[in-house]
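Before I ask anything, let me first share the structure, which is written out below as structure tokens.
Of the protein chains in this complex, all but one are displayed in their positions.
Note that the chains take the letters A and B in the order they are written out, and that residue 1 is the start of every chain.
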Amino acid sequence: MGRTDIGPPDYQEMLPDIIKKNYGKWKYHENPRPGVLRHVSETGDEIYTVRVGSPRLVSIDFIRDLCDVADKYCDGHLRFTSRYNVEFITDSKAKADGIMEEVKKLGLPVGGTGNGISNIVHTQGWIHCHSAATDASGLVKAVMDELYDYFTSMKLPAYVRIAVACCINMCGAVHCSDLAIVGVHRRPPKIDNEKVLAQCEIPTTIQSCPTGAIRRHPDPNVKSVVVREDLCMYCANCFTVCPAMPLADPVGDGVAIYVGGKVSNARKPPMFSRMVVPFLPNNPPRWPEVVDVIKKIVEVYAGSARKYERMGEWVERIGWEKFFKLTGIPFTEQHIDDFTHAVETYRTTTQFKW
Amino acid sequence: MADEVTAELKQKIIDYLKAVSKAKNKEVAKDIGVDKHVVDKAIAELSKEGVIEYIYLGASFIKLKDA
Partner (left out) sequence: MADETPLLDELEKGPWPSYVKEIKRAAKKNKASKDLLGIQELSYKDRVTHWKHGGIVGVTGYGSGVIGRYCDVPEKFPNAAAFHTVRINHPAGWFYSTKALRKLCDIWEQYGSGMTNFHGSTGDIIFLGTTTENLQPCFDALTENGFDLGGSGSALRTIAGCVGKARCEWSNIDTLDLVRNLTTEFQDEIHRPRWPYKFKIKASGCPNDCVAAIARADFTVIGTWKDSLRIDQAAVKNYADNGFDIKGLVIDKCPTDALEWDEKAKELKLRADDCVRCMHCINKMSKAIRPGVDTGATILIGGKAPIIKGAYLSWVLIPFMKIEPPYDEIKDLLRRIWDWWDENGRTRERLAELIERKGLKTFLREMGIPPVPQMVYKPRANPYVFF
């Protein structure tokens, strides 16, 4: 056995010299063009950052391509952002121009800064997850192809953060994104009684259900469980603890769309995204129904929001009733919350719009 | 010392795990009546020695490694 518990490499070994020299001394920055940041230090030094979009799911040869660019222009260093963008940091505008030329040859977009749409935070989907109700990489590709111009420009009222989660476990900041696409099931688990006996602990499985829908099988000779379908909201928590209860279904599964969340404390406090479309079918490879709705919402927002207004701030100002009217998205009984904190969302005033 | 991992404690943990399919550290500590922090340390050592392994079933548990 080799070494254990050494932890990751020290970040200091990974910083380019100019960053080390100006660590903690940055004075201000500006955004001279989409995808390029210029930071100026108290020492008088300046750096240019070129931000580049990546599909996140990449081959090692893709990483080696990035390394070639960084070796040529960035003193052999690069970084990634929390939204999977690649950042090339260099000390002159001429080198930044060189980086942009190189990444163009690699087919990668420069952008993702300021009031545009940055890369989509997403999960694994059908590429690698057992509980996925939809794919993630494919949805991202289809949506970003359509919104590409918003990545390479800064023409929106404020930035728009998009996230995709392939099931409601939401392994990304989906629940607080301006736009969120979430994989959902619509069918209760299909129980394989023999597998339950072999693979699952019945008390744990019963306990796992947040609505108490799971009971022991009524026949004491069958060591399994049954699901009260009227109580099941398809969260798949039972499937996580008991693999003999899959929910995946080609027709039942699809995606829901949420709107108006944010994590930044700038202006309004952080807020959750709210459901605006309860279900759209999985229609690979390009999910046209989903792409259409996302594009429509972005366009309505772009035309209606005031400058610097995040999507959630815009919706709060105009009211949800106006949001549904402007976007033409139908309001249905699924939009009305009936889970834990539902009543907090019911309107208790005569103030509303038509 | 009560906060030291002894061979005796490790054997107690092994004996405990022989009787169950899987357990959480907390349950082991409670049932053998030893402070949780010491049990955590002992379990870490047992895992490095390859005696126990971890299993994930919606949450993580420990079990004896199959012979």
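The working rule: contacts are C-beta pairs under 8 Å (C-beta built on N, C-alpha and C of every residue); 3 or more make two chains touch, one makes a residue touch a chain.
For clarity, every value in this text was computed on a predicted model and none was experimentally measured.
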Residue in contact with the excluded chain [from A:130, A:155, A:215 or A:228]: A:130
Missing-chain contacts mapped onto subunit B: 24-26, 36, 40, 43-44, 47-48, 50, 53-56, 58-60, 62
Touch list for subunit A against the chain that is not drawn: 1-11, 13-15, 19, 23-24, 26-30, 39, 47, 49, 53-64, 66-67, 70-71, 76-82, 84, 86, 89, 107-109, 121-123, 125-132, 135, 137-138, 141-142, 144-145, 148, 151, 165, 168-176, 204, 207-208, 210, 235, 237, 240-241, 243, 248-251, 253, 261, 263-268, 270, 272, 282, 284-286, 307-308, 339-341
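In this section, only the chains that are shown with their structure count from here on.
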Touching residues on subunit B, where the partner in the complex is subunit A: 48, 57-59
Residues on subunit A engaged by subunit B in the complex (per definition of touch): 1, 4, 201, 204, 208, 237, 240-241
